[in-house]
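The structure appears below as structure tokens.
Note that this complex is displayed minus one protein chain, with the remaining chains in position.
Chain IDs A and B follow the sequence of writing; residue 1 opens each chain.
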Amino acid sequence: MSFLSLREVRKVYHQGRPDELAAVRGVSLELEEGQVIVLRGPSGSGKTSLLTLVGCMARPTSGRIFLDGREVTSLPERFLTEVRRRTFGFVFQQFHLLPGIPVLENVMLPAYPLGLPRPTLERRARELLELLRVDHRARARADWLSGGEAQRVAIARALINDPRVIVADEPTAHLDSKLALELLELVADLRRRGKTVLMASHDAVVHDAAVVDRRISLRDGRVETGAP
Amino acid sequence: MRTWLARQRSLLDFALGSLWRRKGKNLALTAVYALTVAAVASVLFFTGALRAEAARVLAGSPEVVVQRMVAGRHDLLPAGHLQALRGIRGVGEIRGRLWGYFHDPTPQANYTIQVPDRFWGEEGQAVVGQGVARARRLAPGSPLDLVAHDGSTLRLRVRELLASGSELVSADLVLISEADFRRLFGVPPGVYTDAVLTVRNPREVSTVAAKVAAALPDTRPITREELARTYESIFDWRAGLSVIVLGAAVLAFVVVAWDKASGLSAEERREIGVLKAVGWETSDVLALKAWEGAAVSLTAFGAGVLAAYAHVFLLGAPIFRPALQGWSVLYPQFRLVPEVGPYQLATLFFLSVAPYTAATVVPSWRAATVDPDAVMRS
Partner (left out) sequence: MILHPGALALLVASVATAGLLLHAAGHGLVILRHWDLSSGSELQLRLERRTYLVSTLVGWVMAFELVSLFLYVFTADALAPLFRGAMCAAGSLRAAPGGYQVLVLKLAGAVLAGLWLLLDHADRQGFDYPLLRPKYAALLAVAPLLLAEAWLQLRFLTALRPQVITSCCGSLFGRSGAGLAGDLAGLPPRAAAAAFLAAAGAALLAAVALRRTGRGALPLALASALLLPAGLAAAIAWVSPYVYELPTHHCPFCLLQREYLGIGYPLYAALLGASVAGMGAGLLAPFRRIPSLAQAVPALQRRLAGAAAVLGAALLAIVAWAVLGSNLKG
């Protein structure tokens, strides 16, 4: 049963200008819950753009997107953000932790707009840091972390609002192979907890990992293989 | 409601932290802001206090002053006029006054010489204001020599100094007896500088003034209300003029604020991009920016008002005093009585916080509408 479906989705940047770029050109996809899915393809093939569309971060130029059978294509930003907060957690290629503030606060950031009481929020963030085995760094500033630690903190941040789907863009790009394997173990762990994991990667270690349920290849903004 | 409060608290926390992380830039902005507020507030506080002081003085002054005019100039009033005034219905008490200005060449100062209603000293004695005492280094018992109109010397002895309570008007005052006054200025007996009269029914003041002008066509009656109006418009005019001059400063500050708000650093832009990407919505960022603005405004407003208060009421407004009070060698060194109310604060709000807000609202919105997917595409 697919929970997310894309129908003929296109995304054009800088429409009508000389630098117009059609990043996604008519993609139709059905994604199932509880799976680990990898988008692969050379750089410029539209992986990241497709992630932002699936993750309700950007609205498609045309086409329709359904989440749990409900159309989210033209929801105003407020509602789209609400859907996104409840459904998706994001891990970015460069982690994008905010420098100068403590790790604990970095993890809590996505939950600030939800208006949870402060103690609840702190308890939840600590639990996640513990789960990812970086709780000893809770008071450290985010820019003092090693690459592996930053990755784990970024994952903890993605989990703070208890999303159903973890979206990760090139998660192994800044990790050595040992850390990359550790990451895949984490992904397997998330899958056991019932989370869906959607990754964009051109790293063979990720493509060939046993934990991956489905591989989708992209080229020039279109799905090459792996689409139902 | 609790959710709303918790959300605002989290956003405020983050806003304060975010300001602190860029403290160099923000403290500089806040300092300029506070300085602007302090300058405008000083003018408002100072003129407000002067106005209150003048009102206190006027409250004790006569309701109508009658001056005789000769060839369009103020002239001495013959005692016969006082008799004529007595015949006007509604007039209470009438009294001829003797007062004048005296230039003292030694300290290059002007004194106001006055014969009070009932002089409590004797002939040959003088009661002097604090300003005069400072200029001539006088203490009770000191001799005070004044050069009379005919070149002779009038020798007086200081009986006491005036209390410094309302120094604004009493600083340059010298009180002497009627006989000494006439000798000093050569004013013959039977004439007065002017006359003051009280009116039995306060509502009749303008009617009485009209009757005086009709009965004695060569005189000019001046009512207390007119005096108050004159004081008031002089103070307002000076304050307004100063505010316009300071307007340039406010404008410069607004340009700085606009520039700071719109020239977001790359780091700040990335930070907002990350917030949007991890699930903040435009209105969350707008609320964050509003808290930042409120924190800066409140700090600057509070610091500016306190600085102005200290400048005006504790230090006596050393910077604005010459411009706002007029020039005289005998500056009164009176202590201003604080007069700060919601009205002054509202005025100040519109002269500082409103322009700041108007200048920063569009840049903040621009910052808040960064696309959430921007950090992924960079």
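Here, contacts are C-beta pairs under 8 Å (C-beta built on N, C-alpha and C of every residue); 3 or more make two chains touch, one makes a residue touch a chain.
Keep in mind it's a predicted model, so treat the numbers as computed, not measured.
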{"item": "Listed residues B:Pro143, B:Gly190, B:Gly240 or B:Gly263, member touching the removed chain", "value": "B:Gly240"}
{"item": "Given B:Gln8, B:Gln67, B:Asn110 or B:Thr282, the one touching the chain that is not displayed", "value": "B:Thr282"}
{"item": "Chain A, residues in touch with the chain not shown (by the definition above)", "value": "14-15, 59-62, 73-79"}
{"item": "Residues from chain B at the interface with the omitted partner, ascending", "value": "43-44, 47, 225, 228-229, 232-233, 236-237, 239-241, 243-244, 247, 282-283, 286, 342-343, 346-351, 354-355, 357-358, 361-362, 365, 368-369"}
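Everything that follows uses one rule, which is that only the chains that are shown with their structure count from here on.
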{"item": "Geometric centre distance via CA averages, chain B-chain A, whole Å", "value": "63"}
{"item": "Residues of chain B touching chain A in the complex", "value": "2-7, 9-11, 14, 17, 21, 270-271, 274-275, 277-284, 371-373, 375-377"}
{"item": "Residues of chain A defined as touching chain B within the complex", "value": "48-49, 51-52, 57-58, 77-78, 81-82, 84-85, 90, 92-93, 96, 98, 100-101, 105, 108-110, 112-118, 121, 157-158, 161, 169"}
